[in-house]
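A single protein chain has been omitted; all remaining protein chains appear in their positions.
Every chain is named by a letter (A and B) in the order it is written, and numbering of its residues begins at 1.
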Amino acid sequence: MSEVPEELKIKQKFPNWYDWIEPIKQEDIKPGFASYIALPKQVNSEFFKMPFGDVERDVFSEDWKLPENWKEILLDAFKETLEKNRAFKVFMDICVRCGACADKCHYYIGTGDPKNMPVMRAETIRTVYRYYFTKAGRIFGKWAGARPLDENVIKEWYYYLFQCSLCRRCSLFCPYGIDTAEVAWWGRRMLSRIGLNQRFMCISIEASSRTGNHLGLYAGGMAGSIEQGLSELKDITGFELHTYINKPGADVLFVAPSADYFATPHWYVMLGYLLLFNELEERYGITVTWSTYASEGGNFGTFHSYEAAQLLNSKIYKEAERLGVKFIIGGECGHMWRDKHQFINTMNNLPKNPEWKKFWDDPDLGQLSDKLKGINLGEFISGEHGWIHVLELVAALIRHKKIDIDPSRNDHWVATYHDPCNVARGMGMLEEPRYVLRNVMNKFYDMPEHCIREKTYCCGAGGGILAEELMELRMRGVMPRMMALRYVVKKFGVNIMLTPCAIDKAQFPVAVEYWKIPVEIGGPMEMVGNALVLTSFGEKPEDRKYDLRGTPIRGEE
Amino acid sequence: MSDALYVFYILPYVAFAIFVVGTIYRVINWARSAVPLKIPTTAGQQPTFKFIKRTWLDKIDSPSNKWWAFVRMLFEVFLFRSLFRNTRYYIEKGGKNVDARWLWLFAVLFHYSLLIIVLRHLRFFTNPVPNFVKTIEYLDGVLGVAIVPPLLMTGVIALIALAFLWGRRILLAKERCISLPSDHLILFFMAVILVSGLLMRYIVKIDLTYVKMFALSIVKFTPPSPEVLANLHPLFLVHFTFVCITIAYIPFSKVMHFAGIWFSPTRNMPNDNRMRRHVNPWDPNPEVPILAREGITVAGVTYKSKKLDWETYYEMYKDQLDEIAEKNYTLKAEEF
Partner (left out) sequence: MYHKGYVALGIVLFLALLAMPYWVTAGKIKYEEIEKELAPAKGKCVYDEEWMAKYHMELLKDWRELAVRHGVRHYHTENGDFNVSLTECWKCHDYNNFCAKCHNFMDVEPVCWECHYNPSMNYSTVNYIK
């Protein structure tokens, strides 16, 4: 925190094209905005080996130690990208620079740096594309908006492609659907071919490829952490609860982002999961298992490249097959759901176990328990995917009155809901969390219309930007969200912002402290856990005295 | 002299050949790239349990199948759906998002005016003129009958919209900053075409009979007589030449967005990832992740990562995993 100045000045600059087409120089790369470059131990590891990862590079030194023939390698990678991804190629060609995307980017709003406009971020790559892949660019050079590669161009790419949180807000407003996230993502992939990987995401990618989760938790650590959660629940509810881990023959595999095992406020969300699963087992006999092998729902590979994403999410279907589960429930996480919704079943083969096949022939939860008949996952999921979001499941359970809810237990909270960008724009889950929240609590207010649902602002830390060294960028990027939050805090007295995203939950507590907004951060499952009456254990609605944070529910008596 | 004028007869053929061949080349070039992932930008409530209401806009913005994706494309192409969301962020107003749909309005006006103008020009290329062209022209001029010749609104609207769209590139700092020379070039072409056209209609009258004979000779592939060519007005030749240049320039320019938008994967793909698996053409059978299967080959060296399958994982953390198995895979509250 100390490195972020007390007062952020947003200096908007508008250089003309003749100036900005010149790449930035080393001295323009500022601390607070530049990501550290990955170390050999991260990208030259046995489980995650990237080209030229054996060299230690410093983003603030003049010499970035690029491999000798980096230009050739990069152009090869460029050509490959154009062939492998139509989106990238089309987006290189059809931008008309109308500027509709420009002020939709929270980083542009927060920094005022012209190259943080989505159009300009993509233009840093397009200019190179024009030079090497179009005739006009070759002939007219600068006047056709083209520039050749040199080391400063690479530095500019690295600097600006890693100031994008891949939130896709620009893509929503673009009349052609140009998705800067796609451009940035595949641009980062190209950079990884010449040895430039961002350190923050690679720490997690490497850990996840070696231990199964981003935090690098070993099996015992994860199990111990969940056990500790169960102890806390015992204190709060008074019941002996249990859960399963790595259990072969369980009905359902549950995958959560690994931050839920340790971090706060993720922790309360995990308590919510545990309460829900216990109630489901006790009441309907559904066994939900965790897995230490597939212990990571999140996927920092989706910030890095297609291949890295695949490396990380390849474990989950394999584990589902090994354990013989029927379907998979996913926890609260943002980019995880971009990955789990849009990527995972393309990047991997589906589980082939008979239980899976049998369940998805008629995906009605009645198969698990007669009493759950009528909740049909086949309405929008098929066996070609097999994932359901925990909030979707809870919404259905509430709708069909399969769980008992006492919303008055959340009366001490006045909540607002932040749509994680990937859940909103990469999946479209907008209404389910709100449905759940309206049912589990009495005081729920949305933020202004322009910054919720599909138009939601990013928390400013997605896409690998959650790094400590990017604190100033993060605090600037979160500014539009904080302004909207401040508005509802003043208007409705909101005291908690709920968001089903692990990165949000890590970013917002820092952000509200910096922006001095008196709210707590939490997840919808925490509210579900508070309101969930464990009827099958004999709990009465008024029995619960403390919420999952240990604060008294109905005030001090 | 008159022979040299035949250049103008050749010109449209050359321009059209470049346009048609170039456009098809670009389109096929895009089509040759793979679509590895299904990445629609979901701009509305996803298809979900039936009890969650989805409005018709949700169905369009978050299409549940190919049909709705097609409808989304139509909305995108013909109504500029995404631009209709446009806002402007005013940092000096405390971060207020102000509705900026004027951009949508002028974009729609500009494009549709151009479309109608092009359709109206069919009167030069057809003989006899089909009725629908007459109807379009009648409707176009219905507000401007008071003057002679009737003022056609699309011409004026196109000019105003053009002035607006160019004006924002010149006057607004952000738009000026992102504009490349090519952005101004195409607007310059359009300006010359529009102004020369309007001049010919309202101020510097020219003998249109020769123009039409010239136009007919182009569509009929019969070279016009030297007399026709000799009587073409210089202003018309300017208009005509710039039209040809613009048409030939399209395949090399950003105007290709008219074709490219159909290829935009964030718009033309349905949000049905969980219903239907999308197969990546260059990774159709991903039993083992690419990094562990073939690795990355760069400059002749292959970088391959070790695969963390269950067996490897079990070997690495055997004691911890066995301990979990001993507990019968069940976790209970810790005893203190």
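Keep this in mind: a residue touches a chain if its C-beta (ideal position, glycine included) is under 8 Å from a C-beta of that chain, and two chains touch if they have at least 3 such contacts.
Note that this is a predicted model, so its numbers are computed, not measured.
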Contact list for the unshown chain, restricted to visible chains: B
Contact residue for the chain not shown (choose from B:212, B:293, B:306 or B:332): B:212
Among B:24, B:57 or B:98, the residue in touch with the chain that has been omitted: B:24
Interface with the unshown chain - residue positions in subunit B: 16, 20, 23-24, 27-28, 31-35, 122-123, 125-130, 132-134, 137-138, 145, 148-150, 205-210, 212-213, 216-217, 219-220, 222, 225, 228, 259, 262, 281
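Here is the rule we use: only the chains that are shown with their structure count from here on.
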Approximate Å spacing (C-alpha centroids) for the pair subunit A, subunit B: 30
Subunit A-touching residues of subunit B, taken from the complex the two chains share: 26, 29-39, 41-53, 61-62, 64, 76, 80, 82-83, 85-89, 91, 94-95, 97, 103, 107, 168, 172-183, 252, 254, 256-257, 260-261, 263-267, 271, 273-280, 282-283, 285-292, 295-296, 298-299, 301, 303-306, 308-310, 313, 317, 320-321, 323-325, 329-334, 336
